[in-house]
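Only one protein chain is missing from this complex, and each of the others stays in its spot.
Let's look at chain A:
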Amino acid sequence: MILISKRDFLRASAAAAALGAAGRARAQEMPAHERTLHEAARREGELTWYSGQYNAETSEAVGRAFTERYAGVRVNVVRSTSQVAFQRLSQDTRAGVAQCDVFSSTDFGHYSLLKRENRLLQYRPVNDEQLLPQLRRADPDGYYHTSFMGLYLMAHNTTKVSEADAPKKWTDVLDPRWRDQLAVGHPGFSGAIGIWAVQMRKMYGWDYFTRLERNRPQIGRSSMDPVTGLNAGERSVGIAVPSGTTLLSAQRGNPLRLIYPEEGVLATLSPSAIPRNAPHPNAAKLFMEFTASRYLSDTIRQTFGDPINPMVEPPPGSRAINDLKLIYPTQEEAERGVPEVRELWRDTFGV
């Protein structure tokens, strides 16, 4: 049947690509522990990555970079917002079907929940020691490991708002003069917006959002949606937008500028984990080694992602993490708080 011939074709072309990549991969040093895992992973052939961390373009690049380094192991990239990724994982669990090998969410509250429900595989990547010191050992028991450092700030369209007029603090956007000019993502979809909402509530109470609502912000789904709106001039100021996607967009010619809020930059130091029932556990473990290694950081830096491995410099235009004041809720606050703020949000904003 046609289906089979197509699959054969894909396999053949993957094999052809692998041959080319294999030469390059061999040229690069591969430590012993990765080589062993690679052997096992190659037999599994692929892994499925549910991810809400890096943007779509970067996630695809990460998948390709992984296969290039570890020939013969393909990555099925399933990129969505973090809550949608979690929804997919929950639907899998509910149906009793194992499809996901690596789960990556910006809402780090997901991981304490999954760990408590005993749904994660214990594995500590050897390469975890290579991460930035503050990112190592995300879980003392080794059920999940940092794979993403998301910085969420504000941004403005420079043709609509001058640098002098732009808001400086998270609370500045509550000023009525920003009515109909703001854009923000949605905590029901974006994990990072959920974390941000928990943090804002912690700092200013829910009143922050009832006042924000009076300014009628445009609500998207992803934390990146405001960037699209700013590019087009639909809105002037984006709240809690990711630094990477904003810088990438600015580099492509859009009139954008990042604002580092005075209270601090929201950081999601977010892990990835392997579900206990992952169908390709060795490939998943190898992927964990990859995320901690310099190769992931190299790849994401090309699209202005913030490296998590100290061997890689921050991308141009981004400030080094040590120069920033970072704010974030604790993991317990996130796990308990995100579902709460999601409901409150829907009551306040109507969607």
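One rule holds for everything that comes next: contacts are C-beta pairs under 8 Å (C-beta built on N, C-alpha and C of every residue); 3 or more make two chains touch, one makes a residue touch a chain; residues count from 1.
Everything below uses one rule, namely that contacts and distances are computed from a predicted model.
S.K.: UniProt name of the unshown chain, from "NADH-quinone oxidoreductase subunit J", "Aldehyde dehydrogenase", "Iron ABC transporter permease" or "Glutamyl-tRNA(Gln) amidotransferase subunit A"?
M.R.: Its UniProt record gives the name "Iron ABC transporter permease".
S.K.: Among A:147, A:222 or A:282, which residue is in contact with the omitted chain in the full complex?
M.R.: A:222
S.K.: Which of A:167, A:188, A:261 or A:281 sits in contact with the chain that's absent?
M.R.: With A:167, A:188, A:261 or A:281 as choices, the missing chain is touched by A:188.
S.K.: Where the complex has a chain not shown, which of A:41, A:77, A:198 or A:239 is the residue touching it?
M.R.: A:77
S.K.: Can you tell me which of A:99, A:158 or A:330 touches the chain that was removed from the display?
M.R.: Spelled out, the listed residue whose C-beta touches the missing chain is A:99.
S.K.: Name every residue on chain A in touch with the hidden partner chain.
M.R.: Touching the chain left out of view, chain A contributes residues 2-3, 6, 10, 48, 50, 55-57, 60-61, 63-64, 74-81, 83-84, 86-87, 90-97, 99-100, 186, 188-189, 218-222, 224-229, 231-235, 245, 249, 252-254, 346-347, 349-351.
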